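Contents: one structure, followed by commentary.
One chain of protein is taken out of this complex; the other chains stay put.
Up next, chain A:
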Amino acid sequence: MAAPLELSCWGGGWGLPSVHSESLVVMAYAKFSGAPLKINVIDHTWRGSRGDVPVLTTEDSVVSQPAKILNFLRKQKYNADCELSAKQGADTLAYIALLEEKLLPAVLHTFWVENDNYFTVTKPWFASRIPFPLSLILPGRMSRGALNRILLTRGEPPLYHIREVEAQIYRDAKECLNLLSHRLGTSQFFFGDTPSTLDAYVFGFLAPLYKVRFPKVHLQEHLKQLSNLCRLCDDILNSYFRHGPAGTSPAGQEMIDANLRKLTQLVNKESNLIEKMDDNLRQSPQLLPRKLPTLKLTPAEEESNSLQRLSP
């Protein structure tokens, strides 16, 4: 825990600390669990070429996929799930699987495969942040990787063609969003009032879809109709990412507030106890406390009495 934790990830835009889903998941989890991460934006460097972004670097190890990074942080005692029951932990795993199977193909398609979106938004954004020769190669490679992933997991062999799966993956994604919305209901986060791993994953997948301006937007429109999911993203953005990815003050402020709250509760409890003890003492049948009030009154009376005694 003393070792500095450095996270390399893609930079931000459209009000988000990062445009890349997996990087967002790790950043959100770090904020929720209070892990002190130093964000190392890899824009304008050659780091993106290795393809395994986000990467967590510590003094003695390098951890690369979001699930592994979260496990590593948990082992370092930065755990955002400590208040969850066993069943809620199991539900988290299940919902993350649902996100990866049903929502991720459509998100990848919207960003990387849909021609209008890719050529007008995604490619220029990434190309402007990658140094020259690589900017001609890397966005294309990422796009092909996304297409590959969609076809291999959802395509039907041997006629691997994107047209046949497009309708199916968008239908699945809309269903997945509806299911998430039903599960969230009206509560602030998925498991009560404190955010957990599932909130980090949902935020990571949904926030880019919600915020980035696309020409072809039918999935985004569907998401905007589910107001509780949009509210969740906005809440997390406003509370945890107010000062941008570099500052830790919102999270720090939250922790200070939480500590203050705990301290005030303790002090209140103590003072309640003291009051109760005082009440008990007063109500108990003892002569001594009763004398005290009379003693207090008597000095004035005594003086007047003594004066009276003296006077005649």
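Heads up, the rule we're going with is that a residue touches a chain if its C-beta (ideal position, glycine included) is under 8 Å from a C-beta of that chain, and two chains touch if they have at least 3 such contacts; residues count from 1.
Here is the rule we use: contacts and distances are computed from a predicted model.
Missing chain, UniProt protein name, picked from "Aspartate aminotransferase", "ER membrane protein complex subunit 1", "Metaxin-2 isoform X1" or "Hemoglobin subunit alpha-like": "Metaxin-2 isoform X1".
The residue touching the chain not shown here, chosen from A:153, A:225 or A:272, is A:153. The chain not shown here is touched by just one of A:77, A:141 or A:182, and that residue is A:182. When the omitted chain is restored, the residue from A:83, A:116 or A:164 that touches it is A:164.
Where chain A meets the omitted chain, the residues involved are 65, 86-87, 89-91, 93-95, 97-98, 100-102, 145, 148-149, 152-153, 156-159, 164, 175, 179-180, 182-183, 185.
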